[in-house]
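One protein chain omitted, others in place.
Right after this comes subunit A.
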């Protein structure tokens, strides 16, 4: 037995971890004495006795189902709704074109221009190439209308929702994004616009180059306040209060615009809440201030949804969290047990 206690060898034997040598030693040991044999027999019987356990925790499956339902509700695009949106978009296109072409007549030399309309449903994103080779990444729940060619002296298009633009430089043809009654004029640059009609804020974020944001003041059709945005700054116009503010764009948002992924490291949940708002268009309310300070690292992807993200936060959080979803708002609280 070479200094090893026999118990150790028996243990390895039961756990099927023993070597051939040990097996032999154990064999010799049991043959020596009935007491040894009896002890081993009983130990083996005990070890091998493992009755099949019945499933007795229906609550676990319920809890799993709840998560799944929650998730699927967000994930599945209602096919009817999706179809309805498309039909509505086409109708809008038919009715809208006449009016629009009328108002835009000065920009176009002929009436042969047809308008393209791209609608991106919730939970997805796409990118398109404009006729001048500028590239647009269209976010979640957004729509873009653009002509099949930029015939006149400007490049103009309409945006509802959010998009990121990489505009090909062309001094002679300014590029203009119409977002509701506001607009952004550029020559050639990289910038993002968030202009969801339901949102209280209109936002333009500039990466490089120069943009001019014209905020419609509401006094007359042609009265605008113009702002120049500096690179890596954003301009936020609060439609309710009328406030206009400027702030630095957080790092990591280039990836978000292009790939729909926002990468963060050691970021407080409070700060992440703003990103969640930005990416999923969902407000976050903290019901406990302590949680705000908890820090996380990881990715937020537009292709996931807020529940996947919240589940990940919940799972990795050192403090047990719980959250609930009501009216497009996530409420986070400490877990009450």
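Quick notes
In this text, contacts are C-beta pairs under 8 Å (C-beta built on N, C-alpha and C of every residue); 3 or more make two chains touch, one makes a residue touch a chain; residues count from 1.
One rule holds in what follows: contacts and distances are computed from a predicted model.
Among the names given as "Chromate transporter", "Peptidoglycan glycosyltransferase MrdB", "Penicillin-binding protein 2" or "RNA polymerase sigma-70 factor", UniProt records the absent chain under the name "RNA polymerase sigma-70 factor". Those residues of subunit A that touch the chain absent from the view are 1-8, 10-12, 14-17, 29, 32-36, 38-39, 41-43, 45-47, 49-51, 53-57, 59-61, 63-64, 66-68, 71, 308, 311, 314-320, 335, 337.
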